[in-house]
Every structure is written in structure tokens, then in C-alpha cells.
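What follows is a single structure, and I will ask about it in a moment.
Removed: one protein chain of the complex. Kept in place: all other protein chains.
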Amino acid sequence: MPTPETRAHLLISCPDRTGVVAAVTQLLWALGANIVDSQQHTEAEDARFFMRLAFDLEGLADGMDALRQAFEPVAQRFEMRWQLTQAARPKRMVLFVSKQDHCATELLWLWKRGELQAELPFVIGNHPEAADWTRPYGIDFHHVPITPDTKPAAEARHLELLQGKVDLVVLARYMQIVSADFLEALAVPVINIHHSFLPAFIGANPYAQARRRGVKLIGATAHYVTPELDAGPIIEQDVHRVGHRHEVEDLVRLGRQVERTVLARAVVSHLEDRVLVHGNRTVVFD
Amino acid sequence: MPTPETRAHLLISCPDRTGVVAAVTQLLWALGANIVDSQQHTEAEDARFFMRLAFDLEGLADGMDALRQAFEPVAQRFEMRWQLTQAARPKRMVLFVSKQDHCATELLWLWKRGELQAELPFVIGNHPEAADWTRPYGIDFHHVPITPDTKPAAEARHLELLQGKVDLVVLARYMQIVSADFLEALAVPVINIHHSFLPAFIGANPYAQARRRGVKLIGATAHYVTPELDAGPIIEQDVHRVGHRHEVEDLVRLGRQVERTVLARAVVSHLEDRVLVHGNRTVVFD
Amino acid sequence: MPTPETRAHLLISCPDRTGVVAAVTQLLWALGANIVDSQQHTEAEDARFFMRLAFDLEGLADGMDALRQAFEPVAQRFEMRWQLTQAARPKRMVLFVSKQDHCATELLWLWKRGELQAELPFVIGNHPEAADWTRPYGIDFHHVPITPDTKPAAEARHLELLQGKVDLVVLARYMQIVSADFLEALAVPVINIHHSFLPAFIGANPYAQARRRGVKLIGATAHYVTPELDAGPIIEQDVHRVGHRHEVEDLVRLGRQVERTVLARAVVSHLEDRVLVHGNRTVVFD
Partner (left out) sequence: MPTPETRAHLLISCPDRTGVVAAVTQLLWALGANIVDSQQHTEAEDARFFMRLAFDLEGLADGMDALRQAFEPVAQRFEMRWQLTQAARPKRMVLFVSKQDHCATELLWLWKRGELQAELPFVIGNHPEAADWTRPYGIDFHHVPITPDTKPAAEARHLELLQGKVDLVVLARYMQIVSADFLEALAVPVINIHHSFLPAFIGANPYAQARRRGVKLIGATAHYVTPELDAGPIIEQDVHRVGHRHEVEDLVRLGRQVERTVLARAVVSHLEDRVLVHGNRTVVFD
């Protein structure tokens, strides 16, 4: 089922005030749009309103600018932060990888099946062998080695490859900390997968930490990357039951299944414009 | 957090047509309502539209009739089936029980904690010992024995107790088949819990059937009762992992946990006006 | 299915050496026992061996001392820590409660159904209203109020009630920290339920912490109590999916379901002699 050319996604957040829903739906109706999905949420704590609308509008592909102009007055009236996208237009997504292929392979496989609304111009990795993973999918691979000494140069190279050419970066078990400067210069969302149920087992070797603590579940967390390590807004989490029989290597092996599932779900939610960030939390509409 | 007196729930289903959402939200805005939650769904197969709105309106308690009158023209224009309820007004719910207390006890306990938006005027059972379960909760118990011979008389007695006095009947492991005539005369929804993952293991002794078939998961299904046995619209289902170590009695014991959880979730969804029936399926808004 | 009078449980841990299994099973065979279940585990890290055997032996009830004497030489030869129990003999279990009834009610209900191999001589609580929860089950309630000032006196009263009269204490949402001195004097296992997925959200108000961090799963942890708060060996954990719609109160409400399930499973595992402690971890045989 390809996404229809006429389908748009509208994401809104604004102070919660009477009349927002009516104003938005009234405008869309006046423009001839048909709302096919609508979800909303009000955050009680700071009275902030969040909404996702999916609608169909004839001639959308050529009319995105006009639509944005028509919406601007409503947006200003309610002090909205908003984002309007043509659903059928794929986002440009780049994967960062290291030595572990499971998360990258999962995304590449889903992409090849047509389950990701994305273009994959290339993959970046700090180890050369990752070229082998991308070749069967016909995707370019850029090898950018990185050491503590060469990190600034490597990040400069990353920016050269990425700036203005990408809508989303996914750290598919990249295992390197990206700098605050890089994030700021990149200026597009970066999704990371952390191999624990955050905030448990922050930092290195979470499965060894989990084994030491004797937990009965291991987990994984997909989150947007922020300058503060392992503290960005969580998009998705899941867990897998473990027991005393499982050595650290078993946790690592079982964890791979959870990691790739959780990362894939988070990426799909992002690509389908289902995620809104609110401070260090997310609103994820189904 | 008690439900505010001003809160209303509006459930709508109608043919899918442009302008429904705009018309409804525009009307509510004009009346001064604030929409606090909104979910919708379009069934592609027959182009039918479903919506649930929760909104706050000052003076709602005294203005329900006026509100219904104001909504009627919109409802007619779009050929809606609709239901408008005051969220703070508890539904009158009656439990039917037999010899197993787990499902009834779960609901009674949730009710006592204030987690069910319901009144519980009494419980009906075909075995006298159930009186012991209801006594600690201060709820009346009506013992109505039933045998194949006395079934018509028993159902007549049920109707005498229930007609016009109840909004929902819950068969909390009642283990008796209710007749089509009774359902028609009762004319309110009846929710049943079936001790299998329907449509697997329809009929009697589903756990023995499950053990014989060697399944690795057992389940439970909460559904609206229809004249056709075990075939009504499913509201909720869940499963529990089992293995070769589990005898039939273990499946029964583990199954009790799933049954009471699944039934409780289904009852809560119904009481919060989250369920719309569509043929032999349901739309359940979160 | 009552546990047969002839059933024994043998729990063993010892350094991993060739011949342990043969020596134990040979002895049991020579005594005329029939092994009905056997599970073992070797901890690679410190080469420690763990085993649980369930077996049937005629005349067990009168022969426990003789059996222990017969086993002693084998135990010494392999430097075992071991425990032999008659499975049909209920353990004496006391619940500590506070203001929240859900965990206690779950255990009382399972106990009344005969699903716990335990005697429940009484319940201890620091708030008087808990008497209402125990009355329908015909169980005595001792009200022992506790404040920072009266804590030593209260714990002395606890010990007076418990010492030598109990095999297990369960903190069923007791919400008080028990002192190291109390634990030492009590000298029987104490199981606690913590309302988070430990080690995430240690300490007070874990659901508020979870909401602030924006996690997508909430959890509960049952563990043996040690002098170090929230750090004892974990017996069981589970989680429940949550989202942006869930306020702190919703997390508390959903968490109650997880807490009572997790605590009940841990208590059942303990009562069935399925748990061995190994440092700050547990071996839990199915």
C-alpha cells in the first residue's frame, strides 16, 4: 500500500486553549481536505496541547507552499509550533554504524521491503567491514575512522557529508559519543539505540551491569540524542525476560533482538511523523 | 482524580464523509466546549467513520438534554449513530457469577478502590456461596438457581431484577448460556469472559483442549454476548506463556490471572465509553 | 491438587565438582526415593553449582530427621549448603502492610484459594484500617504504629510477635525501611516489593520519577530485603507499557497490577523452594 500523493501529516503543539481543534479542522474543511486520522493530547502539567492530523487533499504535491501560507494565521493565533509534511515524500535518512550489524541490517531489510518511508543515500561507519553489510542493498558506504585524536576531523567530515542533505540520522549501534557541536551544526534529529532499559545501566557495558545486578529483564531504549549522554527524550523501549542461566554473552545475544526491534519501531514512528518532543519526553501517537 | 462534572463523552459512527470532524468540533466550539481528547478511525472496507470525543462544558449536568437537541441536526446530516454520556454519571452494572470467584473479586476490588465508573446495585448468582464474596463489599446478592428445566423461569426472574435498572451486565465466569430471548428483552450490553484465546478452543473445557493440543500460550477473551455462542465482538484478549510442565490444573490456575485481567480491562473500556461495535468487531479507543 | 505427604524439596549449592549429581541421585535411589523433578545450574564466574530436586519418599513425614542424617555425609563431602523441606508442610508467613491494600489482598486471595503453601497466622500493619482487609479472611491483625521516634519500640514489638513463630515475612507495600538489626534478629527471609524496575528509580516516588524521565514501560521488582536499601537479590520483575497519556496517578494505578503480580510470583517461588540466593543475585528454578 503506497502512501497516497494526497496525504499530509500535520503536527502541532501549542498552549491548550478552547477552539484549537475547531479552528484547525474548520480550515482544513474549507480547503477541501478530508481528515483520515486525528489524535491529540494535553499535558496537564504545563497545559500544553499536542495534535497529529493526517488528511488527504487533492493537488497536495503542488500545493504545499499554499497550504503552509493558509495555515500560518491559525498557527500564529494559537502560538503553535507546527510541522506540515507530504507523507509520500520520503525522508533522507543516514545510518551511522560501527562493528555490530544487527540494528543496521534490520533497518536496511525493512527499507528494502518498502516498510520505511525513507531514502537511504549512504551509510557512515568507523570500521571498514561495514561496507559488506550495505553492498547487498546497493547503498554507498563512507568509511570515516575515528579516534579520540581525530574526532574533530571525523565530525567535520561527517558534517561535510550530511549538512543540508539529510533529514534524520540514526545511530545504529554506532558506539561513539557525538559532540554537542556536531549536533548543533547538524540540526536534524538524531536517534540512538541504547542497550539497556534507561535510566537503568547508563554508560558502558550495560549487559555486564545487568548480569551483576541480577535483573530478570533486559531492555533497550531508542531516544533522540541530546548533548547529555543517555538522557535524551525516549521514543520507544522494550524488554526481554532473562534468568540465572544467561551469561553476559547470552544477554548480549538476546539483547540484540530487543535492540533492533526497538530501534526499528522508533525509526518508523519518526518517519511517519508520529513523535513530538516535549522537554525531555516524547508524545508518540499510535 | 474524580471525573469532573463537566466532562462528556461523545461516540459517533457514520458513513465517512468530508466535513464530519469540522462540523462536530465547530458545533462544540460554538457551544463553549473544550475538547480534551479526540480519536477517530475509518474502516476502509465499508467506508465507515468512528469517533470518540471527550470534552468539558460548563453546566453539563443540567444541560444534557439541550446538548442532545443541539447535536441532533448534525447527527441527522451525517446519518450518525451516536451516544452522548455524562462521564461523571456512573453506569449501573450487575455481575452474574457462578462458583468461581476470581473475575467477580477482581471487579469488586477495583470498584471498591474507585477504579470503575459504576454503581453495583447487586450481584446475581446461581450458587448460594457467592453471597460470601459480595458481603465484605456491602453488596446485595440474589441467588437464582438454574437448571435446564428452570432456565426460562430463572431468566424471567433475572429480567424482573434487571429491566430498566441496569446499563451493563457482566458475566463474571457465569458458566451458563444466556438465551437470545433474554438478550433481546434485556436490551443492554452484556460482556462475557471466555477462558481461551477465541476463536481457538470454542466451547467447553478450553484448558483441557489447550493441553491436548500442546499450545505454548493460553489466553482469555472478553466479548459482547450475542445469540451465537462465543462469536460476539471481541473487546480484549491476552495470553500467558505455558509449557510442558503445566498440567490442566496449572493452566486453569494461570488462566485465572489472564481471565480477570482481560475482563477488567474490557469492563473499564466499556465504562469509559471507549468501545464501538461494528458488525462482529469492535473499535476500542485507548 | 494437594501436595502429596511424601514429597520433599532439596536445595543444594556447592563448589562445582564432578560426581555431585551422581552422588545425590544415587543416595536418593538407595533410600527408595523417586525423583519427580530436577534442575541444576552452574555459575561459571565462581564455579558454583546449584540444584533443586523434588522427590517422593514413602514415610517422609516421620522420616525427615533420618533423611537429613543420611544426607549429611554427602553434603559434607561436597561442602554443600543445603535445605531439605517437606513440601506439604506449609511455611508460616506474615505480611507487613501499610495503607495500600492491593499486594496484601492479592496474597490473601491466593492464600484463601489454596494457591499458597503457607499458614498465615496474622498480619502486621502500621495503620489501623488494614484490619478491614484481613477480617473477611478470618486472619488476625496486629496494629503496630510506627514513627521515626517509636521505630525501635515498634521493631521490638514486631520481633516479639515474630521470633521463632515465622518462616517468611512479606512486606506487602509496607513503605517503611526495616533496620539491619531487625533483619539480623528476625533471621528469616524477608521479601519486599519495590514499585519500579530496579535499579531504575531507586528510592521514593518512583512513578513520579518515571513520568519525569518519560519511560515507555513501568515495572515492579520483588527482592529479598538486605540492610542496603533497594539492593537485595531480585527474585522477580515485570513491566507494563505506558505512554504520554498516562499521568502519575495512572502509572500508580497500572503499577498496582504489576506490583501484585510480581510479588505473588516471587512469594510462590519462595514457598515452593525454588529460589537460591547467590551473593546479590538469585537462582530461580521454574
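Should a chain be cited, it is by its letter among A, B and C, assigned in written order, with residues numbered from 1 in that chain.
Just so we're on the same page, contacts are C-beta pairs under 8 Å (C-beta built on N, C-alpha and C of every residue); 3 or more make two chains touch, one makes a residue touch a chain.
As the structure is a computational prediction, the values presented were derived from the model and not from experiment.
Checked against the full complex, the one of C:Thr3, C:Gln40, C:Thr85 or C:Thr150 touching the unshown chain is C:Gln40. The chain not displayed touches chain B at residues 41, 43-44, 50, 197-201, 213-217, 219, 233-239, 243-245, 247, 278, 280-284. Panel shows chain C; residues 18-19, 21-23, 25-26, 28-29, 32-42, 286 of it touch the chain omitted from the view. By the touch definition given at the top, chain A reaches the unshown chain through residues 1, 102, 105, 109, 113, 115, 135-136, 245, 247, 249, 253, 257, 261, 286.
Going forward, only the chains that are shown with their structure count from here on.
By C-beta contact pairs, the most connected chain pair is A-C. At the interface between chain A and chain C, over half of the residue numbers appear on both sides, which makes the contact a same-residue one. Among the other chains, the CA centroid farthest from that of chain C is the one of A.
Chain B and chain C, compared by their mean Cα positions, are separated by 37 Å.
The distance from the centre of chain A to the centre of chain C, each centre being the mean of the chain's C-alpha atoms, comes to 42 Å.
The set of chain A residues that touch two or more partner chains comprises 41.
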